[in-house]
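The complex appears here minus one protein chain, its other protein chains still in place.
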Amino acid sequence: MRKSTVFFSFIILCGLLLFVILYRIPVSQKKSEAMIASNAKIVRELKLTDLSLFTEARYTRHPSMADLHSAFQDHPLALDHFPSGSLVTPPHFYNEAP
Amino acid sequence: MNSSFERHRNIVDFALSSLLRRKAKNLSLLAVYTLIVFVIASIIFFIHALKREAMLVLQNAPDMVVQRLAAGRNDPIPLGYQEKIAAIRGVSGVEPRLWGYYFDAAVGANYTLMASDKQQLEPESVIIGSGVARTRRLAEGDMMAFRAYNGEPTLFQVQSILPYASELVAADLIILSNRDFHALFNFPKGVATDFAVSVRNPRELTTIAAKIVRQFPDTRPILKREILRTYDSIFDWRGGMMIVVVAMAVLSFIIFAWDKATGLSAEERKEIGTLKSIGWETTDVLFLKFWEGSAISLSAFLCGVILAYCHVFFFSASLFEHALKGWAVLYPQFKLTPAVDPYQLAVLFFLTVIPYTVTTIVPSWRAATVEPDAAMRS
Amino acid sequence: MILQPAVLALLVGSLLTSFMLLYALCYGIRILARWNIKSGSELQLTLERRTYLISTILSYTMAFQLLSLFLFIYTADHLHSQFSGAMCAAGTLNVNAFGYPLLIMKIVNFMFSGLWLIISHADTRGYDYPLIKFKYALLIVIAPLVILETFFLFEYFLGLHADVITSCCGSLFSIDKPGISGDLAALPSGPMETAFFSGMALTFASGLYFYCKGKGGYIFSALSFLTFAISVAALISFICLYFYELPTHHCPFCILQKEYGYVGYILYIALLGGGVAGIGTGVLLPMRNSGSMARVVPSLQRRLIATNLLLYLVFTLIVSCRMIFSSLILGK
Partner (left out) sequence: MESGDGGTRCRHEVVSVIRLLHVTKSFNTGKSNQFTAVQDVSLEIESGRVTVLKGPSGSGKTTLLTLIGCMARPTSGRIMLRAIGSSALPGMEEADEVEITSLPERFLTGIRRTAFGFIFQHFNLVRGITVLENVMLPAYPTGEGRGAVHGRALKLLEIFNISRHAHSRVDLLSGGEIQRVAIARALINNPSVIIADEPTAHLDTKLSGEFMEIIGNFKAEGKTILIASHDPLVHDSALVDMVVEMRDGRIIQDGSGR
């Protein structure tokens, strides 16, 4: 068996696997619709606004609700001291209202 | 039948056998390369799936949330504002929201407490998120102690637990009745944390927000579009941040590949000299080096992407948990629905295969221009 | 500055390409200065070896130009959600002054790289590097253009601030909006259709004539370039209307999106490829009968004409069958 045949078939195999993965995604997305629907119901009922990803601080738990200065609210010189703070920056405070 | 396809197949044969001959060097190169593709792909897939789920779920967030700011800090909003806001044309409903945070010293976790009267809650009982249940190992009917505003422990009974699947939005959520909320925090009457405003026609939101701000200058309306865009740009920024971190890894890898390619061992140089002396032309040797490079980068790219897909969607990005979790004790366990589109793969291809290929152009050319008669003289 | 993975990829890619081209340029200039095919001196041999490096670099640059052109448009389309008012790539490109010049630079560079590769291919077939001087003169033109493009790319992406109010493609390409995109949309669809189809027909006729008879090359090349320009204008003025079935939506980028089945990519590749092949035929004409080129150029030109006609045919077929089956009937 020539090495090039082995290599090309390996690449084609991986390509096919990737294609199947990409092709199967809408299927699994349909499966998860029920879960997303139930989450959506909870969000609507309880009027939630944020994902509960990082629960260390106010501005990381509710980034859209936190005001501009909440990241430095402890005292004037308090640096942002949560690791996830480096990932969650306070939102740009652009006032939509004209 | 002299076809260039056959020629390339022969060259690929020789390229692969020359790769296998220097197994240690090339396998380490392949391993590092696959690892880098794996990390970048995991980040891109994780963020894209999370962003998509956030968008789908948060579509149902309130149309507008009105907060009151005092000295730049959030401050409870008086219920008096409610009628005036409800009176604005286009507003279909204003519902005050009562919510806050509670630090549970025993476990070191922060919970979000929310008051709601629509959940048929008996007095002294709560509905808790499954994250809370997991952290405190509570089941339905157990008792849960909170330290009230004056330090005395108050007991609540767990009436029910939110479904496991809702951890993404309500892992740390605790729902209690209005009366209990006021009692627990001695929350002043006549005020709410903020208002959730729903409007009849979403296109009116900006004009209504303008009216609210003109009427109550100390308030800050947050539109649903802004909430969604916060997640859209945050994740991009986070994606960008992580990519910048990984870019360092790519850079180090390129230096690794460069010195691998330039550090042509004498043995390799002699071998190429032999090839050139027996009839291989410079372009053939260039193709040889090209195929060597693309064999490694293609297999690394494909393996990296497939491994990343399994990591993010079958093991729900367990490797990233510590990075994302930070110091939070309570981290939601959620299974992301796969969401990958060809655009991301193209970006990933650009970020990994192209720098690698470019770094090997000059060294492979330098290798290819070995003198044919060098083999004669050696 | 929007630090998106795609933006990062584009910046890194174009930086690398510019460095490679600079590297190639300084050797190209040395080649131009010291090239003497007759002498067997050491310098001549090293310069000849250098030509391999430069043609490898240029082929990678060409491939990168094509890929990054589409990735750029797709990224612009992807970012439109960040800007209120931007409905698709057209809006995002309009966010600052560098969007459209950058797009035009990318297309121009793609065409130039294509030309360079065609000439280089012809040159390698000759026995004494006949086109070497012309090839590296062209390189001196390409390198600054690519560096300019990289500069535009950085300016554009550095100047991108999320949520800048921008005009959406509907208004950007609307009839009354001044500026070239506005005028292109303003071209009346009736005459444009006739211009487009007659341009295509003439190109086919002169192509076949040149293919068989070997004469009339300049006419063919001029016609194919003219048809390329007409097709770009036609794409904006009436072709995309048939795709969107909306008489006012003139945006040429939306056909790249998913809901139109990514048909935009095929159209763009066919148009760009055909354009490069057409112009390549014309550029090769002067060398048709000089020395060793006499044997190489005619066969190469025939292949170029074949690719040009084939790609234009693909473009015309897609457009015309779209026009037939589209439910939009444009008044003349």
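Which chain is which? They are A, B and C, in the order written, and residues in each are numbered from 1.
Operating definition for what follows: a residue touches a chain if its C-beta (ideal position, glycine included) is under 8 Å from a C-beta of that chain, and two chains touch if they have at least 3 such contacts.
What you see is a predicted model, and the numbers here were worked out from it, not measured in a lab.
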(message) With the missing chain put back, one of C:S81, C:T124 or C:S326 would touch it. Which one?
(response) C:T124
(request) Give the residue, chosen from C:S41, C:T194, C:T248 or C:N289, that touches the chain omitted from the document. (result) C:S41
(message) Please identify which residue in B:E140, B:D218 or B:E281 touches the non-displayed chain.
(response) B:E281
(message) For chain C, which positions touch the chain that isn't shown here?
(response) 37-42, 45, 48-49, 124, 127-129, 292, 295
(message) What does the interface between chain B and the hidden chain look like in terms of residue numbers?
(response) 1-7, 9-11, 13-14, 17-18, 21, 270-271, 273-284, 371-373, 375-378
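Rule of thumb we're sticking to: only the chains that are shown with their structure count from here on.
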(request) Would you mind telling me which chain pair, A-B or B-C, is linked by more contacting C-beta pairs? (result) A-B
(message) Can you compute the centre-to-centre distance for chain B and chain C, using the mean CA position of each chain? Integer Å is fine.
(response) 36
(request) Two or more other chains in contact with one residue: find those residues in chain C. (result) 162-163
(request) Indicate the residues of chain A shared as contacts by at least two other chains. (result) 92
(message) Quick check: in the complex, which residue numbers of chain B touch chain A?
(response) 9-10, 12-13, 16-17, 20, 50, 53-54, 56-62, 65, 67, 69, 72-74, 95, 97, 101, 109-112, 114, 116, 118, 129, 131, 162-163, 165-173, 175, 194, 196, 205-206, 209-210, 213, 220-223, 225-227, 230-231, 233-234, 237-238, 241, 295, 298-299, 302-303, 305-306, 309, 323-332, 337-340, 342, 345
(request) Flag every residue of chain A that touches chain B in the complex, lowest number first. (result) 2-4, 6-8, 10-11, 14-15, 17-18, 21-22, 24-25, 28-29, 31-32, 35-36, 38-58, 60-70, 73, 82-89, 91-92, 95-98
(request) Spell out the part of chain B that touches chain C in their complex, as residue ranges. (result) 40, 44, 229, 232-233, 236-237, 239-241, 243-244, 247, 282-283, 286, 343-344, 346-348, 350-351, 354-355, 357-358, 361-362, 365, 368-369
